[in-house]
Every structure is written in C-alpha cells, then in structure tokens.
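As you look at this complex, bear in mind that one protein chain is not there, while each of the others sits in place.
Showing chain A:
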C-alpha cells in the first residue's frame, strides 16, 4: 500500500510489443584528451521497449552511469545514436520526456516537499502542453508522503527523501525513467521497502525504465530484462531475460525460479569480474 495508482491508465496506452522507448545503437564514449583517450563505453547497443523495466548491472567503473547520462542527454556519445520514442535525445529532453532519479535525492532544501515535486511542472513549461501531468499532492499521497508534504527535505528520513525524488521524476509524466542506483544510500530494510514501493507504482504506471543497480536480487525483482555489463572497456556482456510472472510480490524472492535466476546472474557477474582481473 506504499504507492498506488493515482491516474487510471487506459488500456490502449499499454505497450505494444514493437514500440521502442529507448534505442541505443553502437554507442561509444571515451574520456580524456585526444590521443590519450580512455574508452569507457565500446559499441553498446540495446533497446528498452515502451513500458519495459530494464536493469543495468556490472562491476564498478564499467560505465553504467556514463551510459545512463548518455541516455539522459546529459553528455554526448563519441559515436552511435541514442533515441527516445523515435526521436534524438536532445529533442526528447526538450519535450521533457525524460525523468531522472539520481543516486542521491538532490532535493532543494529551501523548498517544501510539495514544492520540490512541483518544480518539474514549473520548468520548461512550454513542454507541458498536451500531456498528462499529475497532481503533485495526489502523487505524494499515493507515495505515502501525504503527511510530509509541507515539511522540508531536511526533516525527512533518507528513504522518504528518495521517494520524493522518485515522485519528482514521475510528476510530469515522462516517457522514460532513468534511475542511477536510487536506493544505494539506504539501509537494507529501507531499501527493500522502497524497492517494493517503486515496483508497485510502476506496475500500475508503466514507463520505460533504465535502472542501474549493484544488487542482483533488486535487478531480478524489478526487471523484465537485465543488462549485464563488463568493464575495460565497458560493453554489454549478456542480456538476461527475467521470466518471472507479474505483478510480483515480496513472496517472489522465495520461489525456486527466482533463486535459480539469482544463481545464474551471480555466476555471469562473477565471470565478468574474473575476466576483468585476468
């Protein structure tokens, strides 16, 4: 009951199979001066369908955040294309099609929780036309933050702050959600709770999601597919489908299918890590 639907979504807006939300094609990216450039991403290609939840997992430094920033339009690829709903990222950003949840909540301490969530509606207003904006108050209430609405971020726990950051990314109804380890700063119990809350909310508000995480169970619980990355240079090692039925509840952790998949993902991850050290 942590998060629930606030707008009844018509069935027609559910994803069709061939609809691509995020398209990444032959993307490469390096850092450093010309000549001494270090390749961070090497020829990365994948798709995220509309309404599909995809996790990205891999060893530290393999370029997950770099990849997410490319998809967010925050930095430019050296080669290759990134498209969102069929248009280049730049155009998608102009149309406010991208919701970003960073690793820390990054709320503005001088604004109340409600005003923090309202902010995306006030920025780049030209892109608000003809879209299904949410009511910030109703959204916060559905996130279990009804009582915190008029408080300031500094008065909230870390978990609550992160939930506000997620609400802030959902409020303007973006087509694509990008999350970079949104729960990594939380303790285990909080993390579990926030994870299930996000899952519940997403299951009734399907967006294309790219979710970077270090946690194998988290990736499995949330995702339709898991992109496993290898490092040096960063590339896709394997894309693992998660065929667990939805909607998923906490009980799913205890199923054999979940455990088998967890074992498999951990094994693949281990292989990737060994490769990096060898």
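Here is the rule we go by: a contact is a pair of C-beta atoms (placed from the backbone, for glycine too) under 8 Å apart; a residue touches a chain by one contact, two chains touch by 3 or more; residues count from 1.
Here, contacts and distances are computed from a predicted model.
The protein name that UniProt records for the chain not on display, among "Corrinoid methyltransferase protein", "NitT/TauT family transport system permease protein", "Sarcosine oxidase subunit beta" or "L-serine dehydratase", is "NitT/TauT family transport system permease protein". Which of A:20, A:119 or A:244 touches the hidden chain is settled by the complete complex: it is A:119. Taking the complete complex into account, A:94 is the one of A:94, A:192, A:224 or A:262 that touches the chain left out.
Touching the missing chain, out of A:48, A:72 or A:175, is residue A:72. Screening A:103, A:184 or A:215 against the full complex identifies A:103 as the residue touching the chain left out. Mapped onto chain A, the interface with the missing chain covers residues 69, 72-74, 93-94, 96, 98-100, 102-104, 106-110, 119-120, 122-124, 127, 151-152, 154-155, 168-169, 172, 178.
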